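For reference, the structure discussed in these notes is given below.
Shown here: the complex without one of its protein chains, the others still in place.
Let's turn to chain A:
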Amino acid sequence: MLRNNLALAWHFFTQERTQAHYRYLRWTQALLMVFIVTLSQTSHTIQAYLADNLANLLGADIVLSQQSALNDSQTSALDALTQKRAITKSVITTLTHNGQWQRAQLKAVGHHYPMQGELLTANALNDTGRVTLSGPENGEIWLEARLLAGLGLNVGDTLILAGTPLIVTKVLLHEPDRLMEGHNVDMRAMVSLSQLEMLNFSSELLTHRYLFEASNSQIKQVLAWQKTHLPAAQVFHKTGAHPLALFWKRTENFLGLTSIILFFMAAIAIEKLTHIHIQKEQYFTAVCMSLGASKYAGLQVSLCKWALNMLFLMPPVLAFSAGCHWLLVDWLSSTFTAISWHWNMGLGISSLLSITLIFLLFQAPVWIGLKHSSVTQLVNNTQGKVSYGVTLICAIAVMAVVAMSYSDNGLLTTMVLAALLISIVMIIAISWGALTVAEKATKRLSGLFPFVMFMMKQRLVNKSTQILGVGLCAFLLLFTLMLMKDLGDTLSAYQREQNGNLLVTQATAEQMQDVKQWAENHGAEVRQQKPFTYAKLIRVNGQHLSDYATQPSESMSTMAREIRLHWTDDVPANNRVVSGAWWQQPDADWQQISVEQEVMLDLGLDVGDTLTFYIGQHAVDFTISASHVYRAGGGSITFWVQMPVAVLDHISAPHYSMASIELADTQFGLLNELWQRHPTLRMVSLQEMTARFDDTLAMVTQVISGFSILIILLSVIVILATIHAVEGTEKKKNSIIMSFGFSKTTCLQLNLIEWLVTGAVAATGAIAGTYIAGLLIYQSQFSLPYQPDFLWLAGTLLLIMASVTAVGTMASRKSLNSSIRELMTEQ
């Protein structure tokens, strides 16, 4: 029986695969499969690269990093647990030479450096690198090539640092412990440990790193020791995860999450095609039943046909995904040096199987609908129906599966889903409202436009799904493109308005005093100044942070490092309390804290929870008494965690300041004198920030462009599917209109008006949805006020209308190719 049904399924599969609705269905499935397979393969390649990177670029077996130096007992304890130790100290400085300045990471190394791996240097800028067995001597400094060029220096020149002359003796090419710097792109310089001491930098500005050689069992012992003795230290080891692994996992998750939208669009396309599909399947099953077969036989043939379709789809999808994966890896090679294309067949198959399961859910309404097949259907010549309820449940199930698979950031997931839901509701409401009002207003009128309104209103349900499909596509496209454009515009405009054009990111009290004096002397304006101290979150409600939160998220990755803790008794002008209550009498109860809302959501925190921070060598417990969010208009310097001023009486930790200054263009050259006096003063100009932002934006633009192509392709499929679903009735409608004595031109005019209205309603819904999504997501994810350009939005509205009308009319040309003869021959 199964054999016969399989043969039958094969026969129908080969017959039907060229039919339009099967073709659209295949395109939709293939597009989503390629997206998911490429995403998983690329992510896997990056993770494999990072793991390999970790093994080769740690420069030791285990590395411990913290602000303060280890004391003698800690050093002895670690020495006892490991085989060999090397120390490095690093500090962010600004190097100046002949009026040029460059921010750089200055690293001081001792005699045991490098411990593992190769230290590569060159004797001149274009010289080939060679292995160097130890670091620079006293009086020497090694600079990386970019830094040499940026300062206009050559090997052999002298550089003055903190008043000390240092000779540039080598070009620094590669440090074996480079990995410790993560993905930062700071320029690099190297001196000896004893030279650093002579430069007299304040010890609180230094980062101390301890590199150890240790066996795997010793690594475990060090980790256990660190948890109790140095809970605030950052640890990387060969048996652990790469510091960037979580970042890339999060990137994958974000892209995965956005695929909810793609799946939703696919759901619309598939739902439209399902109507045609189910009629064919029900008809076939009814014919089988009239010939004595069971309903089950029809179901079996349908299932086999679907399985055959998936099976035949997989090889081209794998081949195409491999190509896309290759292109992506090639593109990523500018970020990840020496990353190579690697295909994981197991992962490819498992991704395909997962997505097949999703398509199975999408297809379920067709099979469930087969239970309504009966011979009566043939007698009465009635058509099969799909239950909207079943389709909706299946679509929601798919969205839920995708959301659960990729969600790691509660707030972002909520925002994406909320924006999507609001857009859907808005598009449906606008469709219904606009068509109802237009139909009522033109009810007494005659002519082509009132007729189109009348017809669209009569076909409201079908029209709404079509508008919803087109509208969502437009919404997505608009949002991604708008994000790309507005993010750049808003950021630079906002920074100019609010912040000044120079941001002091870290200054000690003495440095800040000098900065103020300098500003006063040069007539510059210090716009904002906020104090902070560094603190590291080590426990949440008594549980160690690494045990408490295991999902990667933006907040989690930041909280894993030291954060800036701001003190204030009043709610800052650029903050708003959203839950809990800000401290009123902090002197009596100083162990209070306010945490930013997104961090609360990401880490699953509630008001009343206890956070333990490591501040200045001491663990301090705080109770969350409030949660705040950023509010535009009061300056942009804001902090994730804030505490009462009274805390300062109970802790001992270095104080720093953040500040923003407005400088005239000509005053930037005068910053040299500040940096010469204070090489560790961290300042960044708007120009530098914009340059860094432009690099990021360029990468985001490329990702978004790729994503937009996917959306456009799916949009076209949605339009084609919705047109194809009603092609028969449209053709009939056109023939009937022609039977009233009208020409094909009238039908074309009606079609154009209908698509223009569809495009207008969809675009209005999309723009309204985008506006709300902008308000929600911009604020929460980028801390930016949303300032849309209405002229740009109006232009987009026209563009969407024109594109939808063009694509719609083009795709409808088959239904315009109708004739009265067809009505006569129809039996």
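Everything below uses one rule, namely that a contact is a pair of C-beta atoms (placed from the backbone, for glycine too) under 8 Å apart; a residue touches a chain by one contact, two chains touch by 3 or more; residues count from 1.
Methods note: contacts and distances are computed from a predicted model.
Asks: UniProt names the one chain left off this complex as which of "HEAT repeat protein", "Protein-methionine-sulfoxide reductase catalytic subunit MsrP", "ABC transporter ATP-binding protein" or "Response regulator receiver domain-containing protein"?
Replies: The record names the chain that does not appear here as "ABC transporter ATP-binding protein".
Asks: Among A:98, A:458, A:517 or A:584, exactly one should touch the missing chain; which is it?
Replies: Within the whole complex, the residue contacting the unshown chain is A:458.
Asks: For the chain that's not shown, point to the residue among A:448, A:571, A:772 or A:816 touching it.
Replies: For the chain that is not drawn, the touching residue is A:448.
Asks: Of the residues in chain A, which ones touch the absent chain?
Replies: 444-448, 450-451, 454, 458-459, 729, 732-733, 735-737, 739-743, 746, 819-821, 823-827
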